[in-house]
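Just one protein chain is left out here, and the rest sit where they should.
Note that the chains are named A, B and C in the order they appear, and that numbering of residues resets to 1 at the start of each chain.
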Amino acid sequence: MKKVKVGIAGLGRLGKEHAKNLAFKIANAELTAACSIVPAELEFAKNELGVTDVYTDYNEMLAKADIDAVAIVTTSSQHCWQIAAALDAGKHVFSDKPLGVTIEECKMAEAAVERHPELTFFLGFMRRFDPSYAYAMEKIKAGLIGKPYMVKATGIDPEALVQGAIKFAPTSGGIFIDMAIHDIDLMRWFLGSDPVEVYATGATFKHPEFKECGDDETGVAMYKCANGSIGFVHVGRTAPYGYHVETEVVGTEGTLRISPVPEKNLCMIYDKNGAVKECVSGFPERFADAYRLEMEYFIDCVQKGVKPEVTVYDGTKSTQIAFATTEAYKKGGILKIEY
Amino acid sequence: MKKVKVGIAGLGRLGKEHAKNLAFKIANAELTAACSIVPAELEFAKNELGVTDVYTDYNEMLAKADIDAVAIVTTSSQHCWQIAAALDAGKHVFSDKPLGVTIEECKMAEAAVERHPELTFFLGFMRRFDPSYAYAMEKIKAGLIGKPYMVKATGIDPEALVQGAIKFAPTSGGIFIDMAIHDIDLMRWFLGSDPVEVYATGATFKHPEFKECGDDETGVAMYKCANGSIGFVHVGRTAPYGYHVETEVVGTEGTLRISPVPEKNLCMIYDKNGAVKECVSGFPERFADAYRLEMEYFIDCVQKGVKPEVTVYDGTKSTQIAFATTEAYKKGGILKIEY
Amino acid sequence: MKKVKVGIAGLGRLGKEHAKNLAFKIANAELTAACSIVPAELEFAKNELGVTDVYTDYNEMLAKADIDAVAIVTTSSQHCWQIAAALDAGKHVFSDKPLGVTIEECKMAEAAVERHPELTFFLGFMRRFDPSYAYAMEKIKAGLIGKPYMVKATGIDPEALVQGAIKFAPTSGGIFIDMAIHDIDLMRWFLGSDPVEVYATGATFKHPEFKECGDDETGVAMYKCANGSIGFVHVGRTAPYGYHVETEVVGTEGTLRISPVPEKNLCMIYDKNGAVKECVSGFPERFADAYRLEMEYFIDCVQKGVKPEVTVYDGTKSTQIAFATTEAYKKGGILKIEY
Partner (left out) sequence: MKKVKVGIAGLGRLGKEHAKNLAFKIANAELTAACSIVPAELEFAKNELGVTDVYTDYNEMLAKADIDAVAIVTTSSQHCWQIAAALDAGKHVFSDKPLGVTIEECKMAEAAVERHPELTFFLGFMRRFDPSYAYAMEKIKAGLIGKPYMVKATGIDPEALVQGAIKFAPTSGGIFIDMAIHDIDLMRWFLGSDPVEVYATGATFKHPEFKECGDDETGVAMYKCANGSIGFVHVGRTAPYGYHVETEVVGTEGTLRISPVPEKNLCMIYDKNGAVKECVSGFPERFADAYRLEMEYFIDCVQKGVKPEVTVYDGTKSTQIAFATTEAYKKGGILKIEY
């Protein structure tokens, strides 16, 4: 089967990972072009990835490069127009999450996807591809826990990285937009229903800088979903032990808890502290497999003409929910969510 | 030191445990009288506990029995007047939780306690005496997790007992009053602050009988506390694996999770299901030690004239919060809590 | 039912625990007499236990005290003659392990037990009464793991107590006699067979003092049992994290592992070290329940005239096996074990 030729847009931290996966780890993919406005990133493409067809202009890459698909790993605010431009240029599209930063541009991306039913569009909710999350969903579909009716999600960044978060806080859109999008997507995925009401609040006990710019270091939200199920999301930036992503799905016949201990590996250390499991340091460590597996899946969908399960509408909805959560948080109360 | 002579009121399931502890397991206590309106329970007192001084009338026991203290383990609606009567009769009082079933009677109990500063009053929030909860608090006081700012509490009864819950549902006062009082007390205890706002909802996916009587099989509430900290309580009646009481305390320097796996004992079973920890079957198994230890502590306070840390006001407040939660749940929204 | 009156012999660390259990925590027991050659221990009996009938001479207690039974918690070398004397005086006997320190005296104790079939003799292999061990055996009897064919046992004292072990090493009889008797008993109990061959060795990497007196800080032994099953015992004195007693029973249909993490309680701590379970500090903490439960069982056997499952022969055999292990260890090879 012919390899899928891919051009990557954006070669920052995550972009580099996607590019290396495409170049070296995905059997049916070939990384043939790269685009970045950062010269050093294009040097990386040449020297480390062997990609010589490089661009500083995204539209130029679309027009000239020998590519079947693009992988968009640029700043969130660029995603939507780049998605539309690529689809209109006849390219399959892998876009990193979030879909966009306004509902309007999300709708614009939706329209582009609808204009091109012959092309594959994939949105990078990579947690769905993490082996443990994927296994949980498989078990749920097989009925292991009966009907899922509550999701409790936790996502806490490591305290070790908090200075970056503080710096970024004034322009981040707030903690729910910045951090809760994956948890919201997982909640919708596991519950099979959309939230129709949200209550949200926050707390800051360690780094007043967050409070000072109208944000919080911890955000908590509760959701009522259309089918009567319930969601709870706790996001934060100050885990002293590492990167804590944990999701619990409660069902009528059982409960599934994914990663209650965000363990680094299979080592148990018995030392003067007790019996210790060390924890993962951050998302690149925790989700390395998921990033590779979602890209493998995208390439597979392109080759086989299969529509990915995750859709552009999932992208719009998770963004809408994050905005609604932020609004509820700001007004300190309940908000109905309409789509 | 002279043993404390105790008369017990109520010899139902939990009353029997308290009575056996008083009779056989507490060094400084002596069970010298018992009161019950159920003849079989008085037979139990005579035959199994060797208590011959038995009563069917509570006031008669107060008037005639050779007792220094009473242990009240009667129906919740009887607690307050029995507390007041005992104190007015000069007896120290151990009362099972909840303090009462209306705020008015709680206030009446408060007044009685205030009338008798020379007497010991203890309210049976036994979870505080469970070795793991007590240890968690000790570690928190020692600064292990910095400033606690969020409590996430889970309390789910075993599905095995759901028929009883269904039968009792119409008169239970609702799931929050019936089940959340311990979680509310723990939240206040760990956070050192009272909730000032509550949002609550519920869900029923397995036993529609709860819905039919205006209740739910699962209840979820979120609290904002006076000091800015946050509480989340999830109570339910349908855990297929046993009795699940879990509490997480999130602090600025760490997190403490008590009983994430409600393990029956220290056995790990490796069989065709995988690596399995069996779970506790219910509160008598889970909190057997706590029931004994709280009574030991009460007797110790009586002997030494020490005021228990847990007070009658803790009883009133947890009841107020449970009522406020129920009201928020019923109106489907947010409620401010005033004390 | 009439309470069993007990006289205790020996009020050292463990003796005090047994005495407090008998005095305050066992419904059907009454502690009526105490014997010790240490004056302070008799003061303890008077002041803390309310026992006024005290003795410095064991035989005098047997002759004069109002007792149905004795609890022997003296130095190991005194057990056997005290057992025989008590039985010959018509008293039921609870003896702490080990049965004795020579095979000859064990045989002498056996003869005394055989002389008095009307009396209850119980040997304190308390681990069998620990709720987790008892549960494991119950499950094994119910067939959960099929036919057990291997036991892997670990017993390591805390490094925190190593100075005492070093001091005691020259006269301890060696690490296997000093530490392995419980593991040997559990191996025989779980496998339902006696070892017929042993291979043993040791290692010292931290405290050369053990080596200097012909002992080791770690001892390891492998056993072949009569029925073809296999035992492995690892004992040591230098666990930096606390007291580690772990037993694995491997069967044809599954494996049971008791206490792979010697956890202090149900708290999981997430802090800068990772996700941490603190460990128990020593045998008094780990086996507090077991000490109480074995005594409860003994009293129950006396009252009901039931023969305890654990017998005097179990005592002799575990001692024989410990001696054989020591001999194999000393000669650096294999030893056949004959009974």
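Keep this in mind: a contact is a pair of C-beta atoms (placed from the backbone, for glycine too) under 8 Å apart; a residue touches a chain by one contact, two chains touch by 3 or more.
Everything numeric here is computed off the predicted structure, so don't read it as measured data.
Undergrad: Which of the visible chains would the unseen chain be in contact with across the whole complex?
TA: A, B, C
Undergrad: Just one of C:Lys16, C:His116 or C:Lys152 touches the chain that is missing; which is it?
TA: C:Lys152
Undergrad: With the full complex in mind, choose from A:Gly12, A:Pro39, A:Gly90 or A:Pro131 the residue touching the hidden chain.
TA: Only one of A:Gly12, A:Pro39, A:Gly90 or A:Pro131 touches the chain omitted from view, namely A:Pro131.
Undergrad: Could you tell which one of C:Val101, C:Met222 or C:Val302 touches the chain left off the display?
TA: That would be C:Met222, which touches the missing chain.
Undergrad: Looking at A:Lys46, A:Lys272, A:Lys307 or A:Lys336, which residue reaches the missing chain?
TA: Residue touching the chain left out of view: A:Lys272.
Undergrad: Pick out the residues on chain A that sit against the missing chain.
TA: Interface with the chain not displayed, on the chain A side: 20, 23-27, 131-132, 135-136, 139, 144-145, 253-260, 263-272.
Undergrad: Where does chain B touch the missing chain, residue by residue?
TA: Counting only chain B, the missing chain is touched by 239-242, 244, 261-264, 268-279.
Undergrad: Considering the whole complex rather than only what is displayed, give the residues of chain C touching the chain that is not shown.
TA: Output for chain C: 146-147, 149-150, 152, 199, 201, 203-206, 218, 220, 222, 224, 228-230, 232, 234, 236, 238-241, 250, 252-255, 260, 333-334.
Going forward, only the chains that are shown with their structure count from here on.
Undergrad: Suppose chain centres are the mean of their C-alpha atoms. Which chain sits farthest from chain A?
TA: C
Undergrad: Roughly how far is chain A from chain B, going centre to centre by Cα mean, in whole Å?
TA: Taking the average C-alpha coordinate of chain A and of chain B, the gap between them is 42 Å.
Undergrad: Quick one: chain B and chain C, Cα centre-to-centre, how many Å?
TA: So the centroids are 37 Å from each other.
Undergrad: I need the residues of chain C touching at least two other chains; which ones are they?
TA: 263-264, 268-272
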